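A single protein chain has been removed from this complex, and every other one stays in its place.
All chains are identified by letter, namely A, B and C, in their written order; residue positions are counted from 1 within each chain.
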Amino acid sequence: MSLDPGVPVRRTYSYLGPAGTFTEAALSQVPEARDQIWRPVRNVGEALADVVEGRSDAAMIAIENSVDGGVSTAQDALATMPGLRIIGEYLVRVNFVLVGRPGTRLADVSLVAAHPVAYGQCLQWLSTNLPEHAHLPAASNVASAVGIVDGVSEADAAIAPPGILEHYDLELLAEEIGDNAKAVTRFVLVSRTVAAPAPTGADKTSLIVELPEEYPGALLELLEQFATRGINLSLLASRPIGDELGRYRFVIDADGHVEDERMADALLGLRRFSPKVMFLGSYPRADRAIVHYPERYSDDVFVEARDWLRGLISGEPEA
Amino acid sequence: MSLDPGVPVRRTYSYLGPAGTFTEAALSQVPEARDQIWRPVRNVGEALADVVEGRSDAAMIAIENSVDGGVSTAQDALATMPGLRIIGEYLVRVNFVLVGRPGTRLADVSLVAAHPVAYGQCLQWLSTNLPEHAHLPAASNVASAVGIVDGVSEADAAIAPPGILEHYDLELLAEEIGDNAKAVTRFVLVSRTVAAPAPTGADKTSLIVELPEEYPGALLELLEQFATRGINLSLLASRPIGDELGRYRFVIDADGHVEDERMADALLGLRRFSPKVMFLGSYPRADRAIVHYPERYSDDVFVEARDWLRGLISGEPEA
Amino acid sequence: MSLDPGVPVRRTYSYLGPAGTFTEAALSQVPEARDQIWRPVRNVGEALADVVEGRSDAAMIAIENSVDGGVSTAQDALATMPGLRIIGEYLVRVNFVLVGRPGTRLADVSLVAAHPVAYGQCLQWLSTNLPEHAHLPAASNVASAVGIVDGVSEADAAIAPPGILEHYDLELLAEEIGDNAKAVTRFVLVSRTVAAPAPTGADKTSLIVELPEEYPGALLELLEQFATRGINLSLLASRPIGDELGRYRFVIDADGHVEDERMADALLGLRRFSPKVMFLGSYPRADRAIVHYPERYSDDVFVEARDWLRGLISGEPEA
Partner (left out) sequence: MSLDPGVPVRRTYSYLGPAGTFTEAALSQVPEARDQIWRPVRNVGEALADVVEGRSDAAMIAIENSVDGGVSTAQDALATMPGLRIIGEYLVRVNFVLVGRPGTRLADVSLVAAHPVAYGQCLQWLSTNLPEHAHLPAASNVASAVGIVDGVSEADAAIAPPGILEHYDLELLAEEIGDNAKAVTRFVLVSRTVAAPAPTGADKTSLIVELPEEYPGALLELLEQFATRGINLSLLASRPIGDELGRYRFVIDADGHVEDERMADALLGLRRFSPKVMFLGSYPRADRAIVHYPERYSDDVFVEARDWLRGLISGEPEA
C-alpha cells in the first residue's frame, strides 16, 4: 500500500474472464469498480479464493440462472468457504451473439463452438438457421470465440455474450439468438466479512441453512421462522450436501436487512433451530424494489414489545 | 404504619370468609401469612379491590375448579382490574362434611342447607344416605353452617368444608361426602404489581390474551407463540369478553418463568401478535414439579444465538 | 301412542321450568313445538335424560352465557351422555324484571329473592335503586317469584325473566334491571341421534374433542384441522375432564355443516387426530348468517381433487 497521498491505492475485483463475459458486464455496473483493477479468473472457486486470500477486494460471481454454468458451484462454494460476505446484487440480461472471424458469413458456418449450456440455450435458433451445423464443445464461450480470432480453434463460429464485441475484432453473424428473450442472470459481489451496507428499505438477506436433523416437518420449521415474521423468500434452492443422497442444505434469499427487527428476530430463531446457519450478507436488491410487509412486523412493534417486557420484568405498574 | 422499630408492621391478607372456607385452607399454606392479619371478605371482587386500594397486601382467590363458585368471576376480575400480579399458587383438596347443631343425628336431617354448586357435588351421597331430604339454597356454605349454630337457619344440617370444625361448635354428621374424591381447587395469591419471585425451575406464567381480530387461524397463531418455543400450557380457558356473543379472551397458564429466555421470547411474540396481552405473573407451581423442555429451548441456546447475531451485524469474521 | 289416525301423536319437549323461564322463551321460538306437550323439568340433566330415555322428543337447554346457571353443566352433560344430537339453535335476549305481590311498591322492598347468578347480573341496578336491600338466595328465579305469590317466600320481591308476567299475577316493580343490556343466552334444541337437518348455507357444527395426549402443540394440531380447511370457530371453550387438574376437553362450534366437503374433511382429520371426538350435530345458526369462506375450500374444489386423484390411480393420461 502506497504511503504517497498522491497515488491512491486501487482496489482489485476478480471476475470470470476473459473480458467480454456476462460476469464482466455485471462488474461494469459497479460504480466503485470503475478505474480499479479487474482481475480475470477461470472459475468461481478462483474468484472467491482471491478474496479469501487477499489477492482481491471483491469478486463478482453468477449466482442464479447463469448460462456460463457454475451457479450450483457458486452456491456450494459460498456454503463451504467461510469468511465471505455478499455486498451487492446485479442483474444482466442474458442473450447471445454468433460471431466468426472477420469476413465470415452465416452461410459459411458448419462448426459452432459453444459451452454445452449456452449451446442448449440457443438450440432452437440454431436448428432453424443452421440446420446442418455441428457442435464443438468448449469450456468457455469467450475463450472459444477468442480461439477463432487467433486461429487456434477449428470452429467457424462461436456463441458468445454481446460484450465480446467490445474487446475483439469479430464478425457479428447474428444477434439475440438465445431461445428465451427474458433470460436474466443474477450476480453477486462478494467481499471478505464486513459489516453489511446500511439498510435501504429495498434489501435482501442471503443465507445457507442445514436442517438440524431429518424429520418430517424440519423444513417446515425452518420456513416458519420467516413466515411467522412476515418475511417473503425470493429464493429457496436445495443443494445436496454431498455426504449422502437425500441430505440437503438450503440456499435462501429473504426480503429485508439483518438490521430490520423482523429479520434479526428470524435469524435468532433460525440459529436456535439449527447451529448450521451461514449468513452470507444483507445488501440492496438489484431492482431497488422497496420491501413491503404487514405493519405488525414493523420495527416499532418490536421495540414496543421489548419495552413492555422490560416493564413487566421490573414490576412497574402497567400504564 | 408504625415508626417504632420494635413493633413490626403486620401484613394484611384478604380471603373469602368467614373462617372455615376452602380459601382459608389455602391461605393457611402460606408461610409468610402466619401471624399476620387475615381479612375475610364476601367475594373475589372485594378481595381484589382490597389489594388495588391498599387495604390488603395480598388476596387469596380460587381460580380453577372451585366449589365455592366464583372461578369465572375470578378470571374476569383479573382480566379487567389492572395493577395486580399473581405471586403464588396453592392447591386444596376439596371435600365436604355434613354438619348440624350439637346433638343432631344423621337420621334427624330433613332440610340441608348448601350453596347450589356444593349441593350438586354431593348429590350422589345425599341421594343414597338422605333420600328424603330437601335442599335449602345458600349463598355461602360456611355462612349457612354458622346460621345453624346460631339458630338463624331453619335447616337441620349444612354441607361445609372440613375447616369449619376448627372454628365452630358443630356436630360432624358425615365426612368425605363429595362425589369426586379427587377434586382439587387451585388458588392464587395476588398482590399489587411487583417484580416476579425469582425463577425456581418449577414455575408457571399466567396470562390473559385477546385475539387481535377474528379470523380462522388467529387462535392458532396465538398458540404457536408457545409451541414454537417448546412451552407447554397447563391451562387454556376461553372467557366471553361480554360485549357480544362469540368474542373471547383466553386465560392461559404456561410452564416457565418470564425470566426464562423462551418465555420472554414467547411474550414478545404474543405482544407483537396482540396488543391486548395481560401478564398476570410468574410464580412457583404449587406442585413444585420441575418444568422440562427440549434442550433446544434452553437459555444457553438463546444467549448463543444473540451473540452470533451481534457478531454478524458487527461484521466480525465467524469463528 | 295413539293408533287412532284421527288423533295425531303430539311431541313432547322438555325445558327448564317452570313456565316463565328464559328457556321457555327459547322453546317458544320453535315453530314445530307449538301446540305440543311442553314438559318442565328442574335441570339440564333431567331434560337430557328425558330425551335419552324416551320421555321427550327433544329438550331445550341453555348452552352459553346463561343466567339461569347450568351452562358448564350442559356442556359436561352433552360430553358424557351418548345418543344425543343438537338440531337447532335459538337466542334469547336476557334481561330481568323485579316483581312482587300485587300491590307492592318498590319503596316497600327490603328482601330480594334471586338465584346468585341473576343477582350478580343486577347488582349495579340494585345498589343504585335499593341500596338498603338484603339478598335471599334462591335455586330458581321463577320458583322464588312463584313463592312470593303463594306466600311461601318471605321475600318482598324477586328477580325474574320477563316471561313470568304471562303466567303469574305479579306486580311489575321494575324492568330491564340487568346491568348488561346486550346480554344474550344461546340455547340449543337436542334430540336423540338423527341425521342432521339439511344444509342451509348458514349452519354450525358442534363438537366435543379430547386431546389424544398432552404435549406442547396438541391443541394447535386440533385447531389446524379447522384452519387448514378455512373453517372459522365461533366457540372454543375448555372444560376440565374432571379426572385430574390440567386435563381438558374442548367444546367447539365451527361454521359449516357436516355435509359441506370442507367440514367433512375436517371431521375426518379430527377423528384421525383423536379417537375422542364427539359430534353433537350440524344445524342452522340462530342468526341465519350465511357462512363465508375462501373459494379454495368450496365443495367444487374438493370434488375436482377427488376426480383428479381417481384418474391418477387408474393411470388415465391427464387431460
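The rule is short, and it goes like this: a contact is a pair of C-beta atoms (placed from the backbone, for glycine too) under 8 Å apart; a residue touches a chain by one contact, two chains touch by 3 or more.
Quantities reported herein were computed from a predicted structural model and do not represent experimental measurements.
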As a test of the contact rule: which chains in view would the missing one touch?
A, C
Would you indicate which residue among A:106, A:236 or A:313 is in contact with the undisplayed chain?
A:236
Touch as defined at the start, partner being the missing chain; which of C:42, C:272 or C:288 qualifies?
C:272
Tell me which residue among C:139, C:165, C:196 or C:218 touches the hidden chain in the full complex.
C:196
Spell out, residue by residue, where the missing chain touches subunit A.
64-65, 69, 73, 91, 115-116, 120, 135, 137-139, 180, 182, 184, 186, 214-217, 219-220, 223-224, 226-227, 230-238, 240, 242-246, 248
Per the touch rule stated above, subunit C touches the missing chain via residues 82-83, 85, 192-196, 212, 221, 224, 228, 258-259, 264, 267-269, 271-273, 279, 296-297, 301-302, 304-306, 308-309, 312-318
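Everything that follows uses one rule, which is that only the chains that are shown with their structure count from here on.
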Taking each chain's mean CA coordinate, subunit A and subunit B are separated, in whole Å, by 59
Distance in whole angstrom between the CA centres of subunit B and subunit C is 28
Going by residue number, subunit B touches two or more other chains at 224
